[in-house]
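One structure, pasted below without further comment.
The other protein chains are all here in position, but one chain of the complex has been omitted.
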């Protein structure tokens, strides 16, 4: 039941060209920094990435854009990234934009073994084009499919050797659902403890969903919008 | 934002005859004991109850069966209750049995604003009769509807004045989803604290889902199957 | 005529005690500063927080604690964190009482366009489509006319839609307008703005019933 691997390179060693991977995080908050760096080192190409955002030019998924490792990006918002824009406009990169709640729920559906979900998000918009639409109780819904992915890469605050995970603050975001949804799920954590050290009532992601876990190193945790107030 | 009411009687005062209510709990574990007792005192009748089980003869939902307050029971398992069996066989009580996971997920769907879910549970059985069946990726699924309920009655371990809830061990069970799913949700707790005293990372049910909360009293917490081992 | 602060102040008057509120980026964010005294309101940030507090003091920024605009924030007593699925679950299930967001265009039937301009780089809809598809009450905060002087209150949106028949109220630098089954309905004028000015700035059908009061904002 020990799922600990020594580092990111070992954890991602079988992620291959043209695979589909999910990456947790919202903006740069709660992203699997170590795994992303390892993917850049490994140089796998043709990846389809499912993640709420695409990072910034020099950080997060942006690092893999720079090295042109991505074939397709599935996200809800992709601003703040000049290289992304360049690749998109030049046709090098395929992009599928989907509503954030649809993204979250399609990931949840995968983790919960549900083939589709129905959501009202996007009804009457171009998001609805080509999708099955159906009325329930007088309201229109779109049918959206669960995401299938080869790997899910998530970042947690604490984890144990069985793969149980605890997230911190808004760094939780998409991570718990993606942890549930990956065919293989890799978790990187800031604090790794022995099984039994986490309170079983406080675990956000039970270890059954996690296949590999490792202690992450040198977290940068960049802040996108540093907003502060002055002390009075 | 203060949702505290003084007791169970006040909390359930507007539950009226012929309403549909959800009750948390698995067996007798994590059931809203105070609310059930208050419903018996109030004497509302014709209730439709959605709960995984129907209690035992002298405890839990069984108390409302004894007083014939139930019109219909929607559950996954209803053993251990002679009065239940009598009312069922005499036709006084209507019963709908549904798979436990289907029950949990139909409640989740309600809480998450999803009109239906698809599950493979029950395909090829009498549970499938009259239901829409559909194939996704080579597997058959049944379409099951979200539960609409007037009230959800849940039992948590700790709660705060904003309605944030923390559950304990397997007393969690159906409570978090039911808390999300009720049009009005009433939570009874063993420990009630001021907002700010619970760790925001450890809250299982955010207060937005809870409309009324009160400090429960005199919990019996009966054990159905007391199984032990001897100290060596 | 209102400035951005004025628009935010006027919208704040729509808030009721006990509301759970989701604030979009831009003017909507400013609304948090003008919630009437004594009212208890919980701000939802769709990236996974109920109980959003003010910006942190300098030096106390926490990279794990941001809002949907990726700004560093704080919590308040009673806050709760949760994942994105639950966040949009509570939005979809209409647990959020009020959603305030910006728009490029609103139609007289309540359609809204605020995510895409054909020919320009498209950044994505983020959570906007989910919010407008499910919100109990949506108030739009925006300028009445665009930079080219064209009305943003139209018979029909020209830009790609974010959602249909969802906007209930619009607050601009000129007016407060309800979206009714009959079309836009003028409710209040901004200080110093004439009814005629508002009529001229509104391309969609505008209902004007009798004397329109001037709004009161402190």
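Lettered A, B and C in written order, each chain numbered from 1.
Methods note: a residue touches a chain if its C-beta (ideal position, glycine included) is under 8 Å from a C-beta of that chain, and two chains touch if they have at least 3 such contacts.
It should be emphasised that the depicted structure is a prediction, and the values quoted were computed from it without experimental measurement.
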{"item": "Touching partners, among the displayed chains, of the absent chain", "value": "A, B"}
{"item": "Which of B:9, B:57 or B:85 contacts the chain that the document leaves out", "value": "B:85"}
{"item": "Residue of A:9, A:57, A:140 or A:201 touching the missing chain in the full complex", "value": "A:201"}
{"item": "Sole residue of B:177, B:198 or B:213 that reaches the chain not shown, by the stated touch rule", "value": "B:177"}
{"item": "Sole residue of A:112, A:147 or A:214 that reaches the chain not shown, by the stated touch rule", "value": "A:112"}
{"item": "Interface with the undisplayed chain - residues on chain B", "value": "26-30, 52, 75-79, 85, 88-89, 97-105, 107-108, 119-127, 157, 167-177, 204, 221-231"}
{"item": "Touching residues on chain A - with respect to the absent chain", "value": "1-2, 110-114, 160-162, 164, 180, 194-196, 200-201, 203, 206-209"}
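As a working rule, only the chains that are shown with their structure count from here on.
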{"item": "Chain centre separation (chain B, chain C; CA means) in Å", "value": "36"}
{"item": "Junction residues of chain A - those touching two or more other chains", "value": "105, 119-120, 167-169, 172"}
{"item": "Touching two or more other chains - residue numbers and ranges from chain C", "value": "49, 75, 81-82, 85, 88-89, 91-92, 134"}
